[in-house]
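With one protein chain removed, the remaining protein chains of the complex are shown where they sit.
Moving on to subunit A:
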Amino acid sequence: MSQLKRKRPDSNSVADSLTEHERVVYDAIRSKQEMGISQRDLKREINLLDKLASKSLKSLQDKNLVRLVPNFQSKGMKHYIAAEFNPSTEITGGAWYTDGSLDSDFIGVLKATCLKFVPNLKVATLEGFVEAVKKSRVSQVELSKKQIEELVESLVCDNELMKVKSTGIGEFASIPVGKVCYKRIDKGNRVSGTMASIPCGVCPQISICTPDGIVSPKTCVYYNTWLDF
């Protein structure tokens, strides 16, 4: 979580002392506010010689008027923002990103927190998850409902939760009928797939395997290992 905060530079005094070229560059960046601008777009926009632009950028950075921020969309690309703005979440990627990279550890902890909240085959609502995450104090920053929803939805993709609609009875008794809920999937009790349990089912060569070809069930190495008693 790097919501970088800088002291607001004393813009008047420093900004006044800019060269003509620095001024052009500075204004261009500043006009983009919290969105900032990539080096490539900047150069296209201000129409300065490459060398001059680079030099101006360098000195603006030295004067603490602009700074580089990581852009999670395109990590290799330099992205500038005027010092008085905090980069928008469209640049930082929001809560899930730290320095432009996906914060997998943080996400992992949050997911585990959500799962702990619903035991096997039980159900929970989105509001329930929001509350559980808040109580757990896993996150320093407050996560929005939408962000928790993103988390929960990804747990659906992970096949840990299943999206169901409340029927208003049984375990849904306290939940209005028709409301979307999440049910914990009991994985321990599931049989794994049939195809996945035999060599051909997961074989990378299946498309070239023929009864009498070079790759064939008679000579197949995967079978040899499988049947190696």
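The rule is short, and it goes like this: a residue touches a chain if its C-beta (ideal position, glycine included) is under 8 Å from a C-beta of that chain, and two chains touch if they have at least 3 such contacts; residues count from 1.
Definition applied: contacts and distances are computed from a predicted model.
Asker: Out of "Dynactin subunit 6", "DNA-directed RNA polymerase III subunit RPC3", "SUMO-activating enzyme subunit" or "Dolichol-phosphate mannosyltransferase subunit 1", flag the one the UniProt entry gives for the chain missing from this complex.
Answerer: "DNA-directed RNA polymerase III subunit RPC3"
Asker: Give the residue, chosen from A:Ser31, A:Ser144 or A:Asn159, that touches the chain omitted from the document.
Answerer: A:Asn159
Asker: Which candidate, A:Tyr80, A:Phe129 or A:Phe172, sits in contact with the chain we can't see?
Answerer: Among A:Tyr80, A:Phe129 or A:Phe172, only A:Phe172 touches the chain that is not shown.
Asker: Spell out, residue by residue, where the missing chain touches subunit A.
Answerer: Residues 41, 72-73, 75, 96, 101-102, 104, 107, 121, 123, 150, 153-154, 156-159, 162-164, 167, 169-172, 183, 186, 189-198, 200-202, 204, 206-207, 209, 211, 216-218, 220, 223, 226-227, 229 of subunit A touch the chain that is not shown.
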